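Moving on to subunit A:
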Amino acid sequence: MPIETAPGLEAGVLLASILFCLGLAGLMMRRNVIFMLMSVEICTNAAALMFVVAGAHWGNADGQVMFIFVVTLAAAEVAIALALVLQFYHRKHTVDIDQLNELRG
Partner candidate 1 sequence: MSAQELLAILPLLIISAGIVILLLQVSFWRGHRGALATTILTLLLAIISCFWVTGNLLGDVSSIQVTALLLVDHTSLFFCLLLFLTAVAISIMGFNYLRLRCDPRGVSASYPEEFYILLLLAMLGASTLIFANHFATFFLGLELISLALYPMLGFAVTGEISPKSEQLQSLESAIKYLILSALSTALGLFGIALIYSASGSLDFNAIASRMTELSQSSTLFATGITLLLISVAFKLSLVPFHIWTPDVYQGAPTPTTALIATVGKGAVIGFLLRFFNTLDLFGSEVLIDMLAIAAIASMLVGNLLALMQANIKRLLAYSSISHIGYLIVAFLIGKSTFGTEAVIYYLVAYIVTTLGGFAVVGLVADANEENMLSGKHPQEFLIDAKNPYHREFYRGLLWRSPWLASCFAAMLLSLAGIPLTIGFIGKFYVFTAGVEGQMWILLGGVVVGSALGLFYYLRLLLIMVQRNETAETNSNGTLVIATSGQFLIATLTGALLLFGIFPQILINWINAL
Partner candidate 2 sequence: MTLLAIIIILFAGGLLAWLAERYFQAGGRWISLISLLFTTVLLTNYSSFITSTEAITDNTWWDSLKIPWIPRFGIDFYLAIDGLSFLMLSLTIAMGIFGLIMTWNDIQFRRGFFYFNYLWTLAGVAGVFTAIDLFLFFFFWEVMLIPMLFLIAVWGYERRIYAAIKFFIFTQASSLLMLIAIVGLAYIHYINSGQLTFNYNILLEAQVPSDIAYWLMLGFFIAFIVKLPALPFHTWLPDAHTQAPTAGSILLAAILLKTGAYGLLRFNLPLFPESSILFAPVAMTIGALSVIYGAMLAFAQNDMKRLVAYSSVSHMGFVLLGLYALDTIAIQGAVMQMIAHGLSTAALFALVGALQHRLHTRDMQQLGGVWSKLPKLSAVALFFAVASLGLPGLGNFVAEFTVLVGSFRSNHWLTALAAIGLIGAALYALIMMQRVFFGKLNKRLEKPIQESNTADLNVRETGALLVVAALLVLIGLHPQPIFNISDKTVQMSVNKIESALSFQKFPPKISPLQVHSSRVEPTSIEDNTP
């Protein structure tokens, strides 16, 4: 049952978008893979936040459920990512993403 759009929603959208943009910026600026992963997390969480806001706005639980999903996903993703980064470090002895440009053309 939609409550007619409270000011909360716009604010939430705004906040989330800012958050997302921050993440994106970090992603593009950082060269250290670890930090890049963090930035991705920020982006993801921005989305998650959006869900929560929306859920609150509509007053139903789906938002929260999605939030759980997102968090889980993030965890899994990071786990794999770290494994890969580890391998990367093994072989190149660096975590600088720009070293990772053998494939091109």
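Quick notes on this one:
Going forward, a residue touches a chain if its C-beta (ideal position, glycine included) is under 8 Å from a C-beta of that chain, and two chains touch if they have at least 3 such contacts; residues count from 1.
Picked so that all candidates are chains of the complex that A comes from, given by their letters.
Nothing here was measured: the structure is a model prediction, and the numbers come from that model.
The contact partner of subunit A in this complex, picked from the candidates 1 or 2, is 1.
Against candidate 1, the residues of subunit A that register as touching in their complex are 2, 9, 12-13, 16-17, 20, 23-24, 27, 33, 36-37, 40, 43-44, 46-48, 50-51, 53-55, 57-58, 60, 62-63, 65-66, 69-70, 73, 76-77, 80-81, 83-85, 87-88, 91, 97, 100-105.
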